[in-house]
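Step one of this worksheet: look at the structure below.
Every protein chain except one is present and positioned as in the full complex.
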Amino acid sequence: MKSLTLSYTSATVRDLNDIREFLDYAVVTLGGDEDIAGDLVLAVNEAVTNTLLHGYGEATPGPVVVGVEADGGDLRVRLIDDAPRFDPTSVPPPDINRPLEERPLGGLGVHMMRQLTDELVYHLTDEGRNELLFIKRGALANV
Amino acid sequence: MKSLTLSYTSATVRDLNDIREFLDYAVVTLGGDEDIAGDLVLAVNEAVTNTLLHGYGEATPGPVVVGVEADGGDLRVRLIDDAPRFDPTSVPPPDINRPLEERPLGGLGVHMMRQLTDELVYHLTDEGRNELLFIKRGALANV
Amino acid sequence: MEITFWQETSGKPVTILQVRGDLTANEPLEGEARKAFAGGARDMVLDLSHTPYISSAGLRAIHTIYMLLRSADPVDESSAVRDIARGTYKSPHLKLVKPSKNGLKALTTAGYDIFLELHNSLPEAVASFG
Partner (left out) sequence: MEITFWQETSGKPVTILQVRGDLTANEPLEGEARKAFAGGARDMVLDLSHTPYISSAGLRAIHTIYMLLRSADPVDESSAVRDIARGTYKSPHLKLVKPSKNGLKALTTAGYDIFLELHNSLPEAVASFG
């Protein structure tokens, strides 16, 4: 197994740009293509944004670890934070078949995380940290 | 503190290319310039090569972790492996003022590690792993 | 992200909002759109052809602009309801110029491509207002 990790002891929204660039670099380095990279950048950016804005609160920086792992043919992104416990997979999906005038503003971040990955797995680590796994199956089939 | 890490459960010399590219990317992402990146790529490449060839032995892949950390103005690369205990800082320096005909072949890797960093620190971790720190002081002064 | 807006007045006056760079925050774009709206703009083209990346915050901005233009056209309300029921409704006051592949992913994932007209170029989008 090969993995690349980006860690912050105190990340803020100003770091999102670097996080997206890192994800793109890491996915391609591990053998994923630009399409897979694009999906994961979109999905993980939403999750990190939520951690920073909803989890820690906009004015409060906090630890963020983004790991990208090649495991067999699968590509996994592991996002770890120390914000209050929050399981995004418990957020009900929006109805995207309704016209815009009948929809609430926002509420699309978690939906994008789900749509752009094959599996989204949340778990609370033994140390009480939020750990979110974004899985792309067979993303490295040709490696 | 911000850090980037590349981990292998079983690295071989075929991974050296990726490791050099990662180092360059990580140093620049953390705010180091190309010159600092060049020094660290040269120095760390020598150490990883030694781990793979002398530590594990050419035919045996093994775990390698390369972490690049920004700490205040300093830039540190942390290299961790599970090869037999070996402290490169104990290797006596070659005499590079002697003409080539009077020198043994090789024996320049550790010298390069020393020359291209401000400090090279070895320590055996609690888990019995080799940990080598390459320190560049004030490398991030302008960040 | 950089946002520019200007008007095309050769036919029906159309305001063009052009985003350059990633659309990852809603405020700047919403702010520009509100300024244009306050200045009388009722038909807009959002040019995303120079936008490599759109996050959910960017989608929120698009949604907000859509609602803003929608609010100024009460006549439209009834025919809209009919077209929505038929599944043929597309916003008559907001048209988009297609973003890159990744930007498009964000729009389609949210289902926005079904309710907003997407054009391949800025002239095409402007001309579509007739």
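By written order: A, B and C. Residues from 1 in each chain.
Throughout what follows, contacts are C-beta pairs under 8 Å (C-beta built on N, C-alpha and C of every residue); 3 or more make two chains touch, one makes a residue touch a chain.
In this text, all values refer to a predicted model and were calculated from it rather than measured experimentally.
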- Which displayed chains make contact with the chain that has been left out? B
- Selected residue (touches chain absent from view) among B:92, B:106 or B:128: B:106
- Note on the structure: Note that subunit B touches the absent chain at residues 16-17, 20, 35, 38-39, 41-42, 45-46, 49, 96-97, 99-101, 103, 105-106, 108-109, 111-112, 115-116
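One rule holds in what follows: only the chains that are shown with their structure count from here on.
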- Item | Identity of the most central chain, Cα criterion | A
- Gap in Å, rounded to a whole number, between the CA centres of subunit B and subunit A: 31
- Task: Can you check how far apart subunit B and subunit C are, centre to centre, with Cα atoms defining each centre and the answer in Å?
- Result: 51
